[in-house]
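To start, the structure itself, in structure tokens.
Note that this complex is displayed minus one protein chain, with the remaining chains in position.
Our next item is chain A:
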Amino acid sequence: MGQGLGFQQLRKLLLEQDWEDRKELAQKLEQLDSELNTREKLEERVNPILQDQEARIQREFPVLFGPQITESIKKQIKESQDEVVEVLYPIIGRMIKKYITSEIQKLSDQIDAQMEMAFSWEGWKIRIKAWISGTPQKDLMLSKLIEPKIEEIHVIEKNSGMLMGSYTKKEGLDRDMVAGMLTAIKSFVEDAFETEAQELESIDYQNYKIIIKSFNSFFIAVVCTGKLNAAFKDKIDDELLSFSEKVLNKAKHPDKEEVQPDVIEQGLAEYFQDFEDLNE
């Protein structure tokens, strides 16, 4: 009996710690089981990770999926053109309709303004002009609506393409580079068609027209908008000739070959600032 009691006590002493560990482990397992199998508890742990992932995907979506999306849209458009046209047709149609309506409204407003002007001094001037020139009055009124305007003028050295001076109503591209590219285009056309005695006189692009007037050592490029009529071109020709004669000679430094750009720019502003008002 004494031996049995001793053995029991020894066993208790040796295994007590193991039992406690086992009990603790069983509790942890139970807790884990409950966390995994209870939706609310699992959500509590997993949600922050999912939210982080979601934020990362949102942030890097264009990089991660951009190429695949572009490729799949391209493929989709290519494979089902009819469906795409069907979907886009009403949208594009509405856009065009809206644009035309707005443009007609603008024209109508301008015509209203012209009609109001009909009995003014300006109106009488148009009538007299129409009577003298034989041009229908409506044509004169329409041409007044799309009046030509000078937007920019560049005086450019012929060979090098270096800008000698310029005048512009709005700041845009680097003028030195514009001068260079205009020279390159002009040279290319003249070289390509081997037209030594002939020169490029104008470049058209939609609402803009660049009139090029060549002189001996330089050329002048005039960028215009609106409907250019013969009278306007004549007037530009006259002004450019007079400008080159009076200003450019003065701009040339008496001792050096180089010209003074400020003299040219001042001259251009004087000649062309109110050019449209003079075009009567």
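Just so it is clear, a residue touches a chain if its C-beta (ideal position, glycine included) is under 8 Å from a C-beta of that chain, and two chains touch if they have at least 3 such contacts; residues count from 1.
As a working rule, contacts and distances are computed from a predicted model.
*Asks:* Report the protein name recorded by UniProt for the chain absent from the figure; options are "ATP synthase subunit b", "Succinate--CoA ligase [ADP-forming] subunit beta", "ABC transporter permease" or "GTP-binding protein".
*Replies:* According to UniProt, the chain not displayed is called "GTP-binding protein".
*Asks:* I'm checking contacts with the chain that's been left out. Which of A:Leu10, A:Leu32 or A:Met177 qualifies?
*Replies:* Per the contact definition at the top, the residue touching the missing chain is A:Met177.
*Asks:* Of the listed residues A:Ile126, A:Ile150 or A:Leu163, which contacts the missing chain in the full complex?
*Replies:* Of the listed residues, the one touching the omitted chain is A:Leu163.
*Asks:* For review purposes, identify every residue of chain A that touches the missing chain, sorted by number.
*Replies:* Its contact residues with the unshown chain are 157-163, 174, 176-177, 180-181, 184, 187-188, 190-192.
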